[in-house]
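All protein chains of the complex are present and in place, except for one that has been dropped.
Naming follows writing order (A and B), and every chain is counted from residue 1.
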Amino acid sequence: MPKELIHLNNLSKSFDGQMVLDELNLKIHENEFVTLLGPSGCGKTTTLRILGGFAVPDAGQVIFDGKDITHVPPNLRPLNTVFQKYALFTHMTIAENIAFGLKIKKKSKAYIQDKIKYALKLVNLEGYGNRMPDSLSGGQQQRIAIARAIVNEPKVLLLDEPLGALDLKLRQEMQYELIRMKNELGITFVYVTHDQEEALTMSDTIVVMNQGYIQQIGSPESIYNEPENAFVADFIGDSNIIPATMVEDKLVSILGFRFPCVDTGFGRNRPVDVVIRPEDVELVAPSEGTLQGVVSHLIFKGVHYEMEVMAGGFEWLVHSTVLHPVGEEVGIRVDPFNIQIMNKPESEDEEAVAIDI
Amino acid sequence: MTNALKKIYIGLIIFFLYAPIGTLMVLSFNASKARTKWGGFTFKWYAALFENEEILSALFNTMLIALLSALAATLIGTVACIAMTGMKRRTKSIMMGITNIPMLNAEIVTGISLMLLYISLGIKFGIGTILLSHITFNIPYVILSVMPRMKQLNPSTYEAALDLGASHTTAFFKVVLPDLTPGILSGFLMAFTMSLDDFIITHFTKGIGVDTLSTKIYTEVKKGIKPEMYALSTIIFVTVLALLLLVNLSPEKKEQK
Partner (left out) sequence: MTSNNKKKWLSAPYALWSAVFIIIPLCMIFYYGLTDKTGAFTLDNIVAITTVGHAKALRLSILLSLACTLVCFLLAYPLAMILANKKGNKHQFIILVFILPMWMNFLLRTLAWQTLLEKNGVINNVLTFLGIPNIKIINTPAAIVLGMVYNFLPFMVLPLYNALSKIDENVINAARDLGAGAVYTFIRITLPLSVPGIISGITMVFVPALTTFVISALLGGSKLLLIGDVIEQEFTRASNWHLGSGLSIVLMVFILFNMILSAVFDKDGEGSML
């Protein structure tokens, strides 16, 4: 693992008596692409603002490279931010925008010119230096905001929902651009978004947050395949979340039917939730399935069919490339590896939020 | 700046704005007629006020003109705003430019220009000429309050009303007008206040023997202001203050819920 760069230590913050962050702990490493993911109001933007220096935590420290920077003002921090809705200086040209930070650092004219050229090239907007921000499209303004931040050679780039205002196609394009830029620059990105697809595409590490707590930290694969609780499972992608009982190690009873699984250590006869991704539900002949049901809905989605199967009193969401018409009797099978066992949520609150979304 | 300094600064500005008002209120209870001597506390000016025919008739004129001119300006201004949404950009910007003239022009110029107009048309100076003048300088206030609301209006709601079977008239009165109401109301209040406080334009367009409170005070300046005038101003001010507090405090409570 590369060197640890940022340590958020026990951060707490409340606004008007409302707890936004509750003893949050997070370590971010050099050259890592970390995404803070969660619904609005989960505390992700507050965390980023504390990192940037625009908010001071009520308790806890921000440690950067071994130094406590909790109370260092934003202009003296070695990190730069790409703001929501760009926050470009509309009264300055693109070049002046990019040069802003360099002029403050009293860099030479030649150096600044070189940097502007380099940055515009990096974001694919060569020759735009003399234009005004208002004359650019949203996507172009976003690139300028990134260029303006990175010319200062920050060790960490903070990005606050930078693609939120762009349309879908542009957003996907910019995701690849961001990955390319990060590789080229070799710096740490801390990225805030509520879009799970963005998080899965770009990140090395995803931090799923809800109600001021971190729900899970992990690679995109582990977050998707092994969600630790119902909130994460529900927030990331479609899933079947079914109440179940852990009969013993490697055996779970779902809707009264016994499924072999691979998880151990949950104890005997304990109530749990299981997560089964829709693409992991196999539809087979009724006699071959662990349980039987009837297809109740069918939608063609392009890459696959989306079906709902009523079986064992539960509506199973199934993705399959094989068509099963409505009314057909089918059997359901699930590979033991594809059954993810989760502890029941600790508080009712958490569950309530999970259902909301 | 720290919070305390900010509060002190706001406080000083408010003190600057309200110190003369406080002074006038104190003077309304001053038994001495002299402006700078305190002769003891009295209510006698308040009693005298209701027997002073001249002041009461000036008050009546002022209120009448403020009310009528604000109503007329609100009607003309609102209709003009609606008309302007359907206009070409060029025509609209010419109209808005003309609207801005009374706002940006000097009051003294507006006043004498209207005076010259009435003279050349041979209109007799009196309440009528004051009223026409006040409507003229009030219309821009209404337009500038209603126009922003008009721009925020979602044209789809009007079309939705038509789509749901409403006639143009019904759609306008049931859907468009309610959205404009806050702007129309604040325009009306602005117009009423401006009319009430106007001196300069009234000064040039009033006839001999017709007075509003402003012009009455102006003629009294040389002879010495009658303390009844302080009493009247205090009553008006306190009434408006009470009304405003009532209106502004009640919705806040709702929001806090």
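We adopt the following convention: a residue touches a chain if its C-beta (ideal position, glycine included) is under 8 Å from a C-beta of that chain, and two chains touch if they have at least 3 such contacts.
Remember, predicted model here, so these are calculated numbers, not experimental data.
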- Given B:A70, B:L196 or B:V210, the one touching the chain that is not displayed: B:L196
- Task: Out of A:T47, A:T81 or A:S239, point to the residue that touches the absent chain in the complete complex.
- Result: A:T81
- Extract the touching residues of chain A with respect to the undisplayed chain. 52-54, 73-77, 80-81, 83-85, 87-91, 100-101, 104-105, 148-149, 152
- Per the touch rule stated above, chain B touches the missing chain via residues 1, 6, 9-10, 13-14, 16-21, 23-24, 27, 35-36, 76-77, 79-80, 82-87, 95, 98-110, 112-117, 119-120, 132-133, 135-136, 139, 141, 144-145, 148, 155, 158-159, 162, 168, 186, 190, 193-194, 196-197, 199-200, 203-204, 213-214, 217-218, 221, 225, 229-230, 233, 236-237, 240-241, 244, 248
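Please note the rule applied: only the chains that are shown with their structure count from here on.
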- Can you check how far apart chain A and chain B are, centre to centre, with Cα atoms defining each centre and the answer in Å? 55
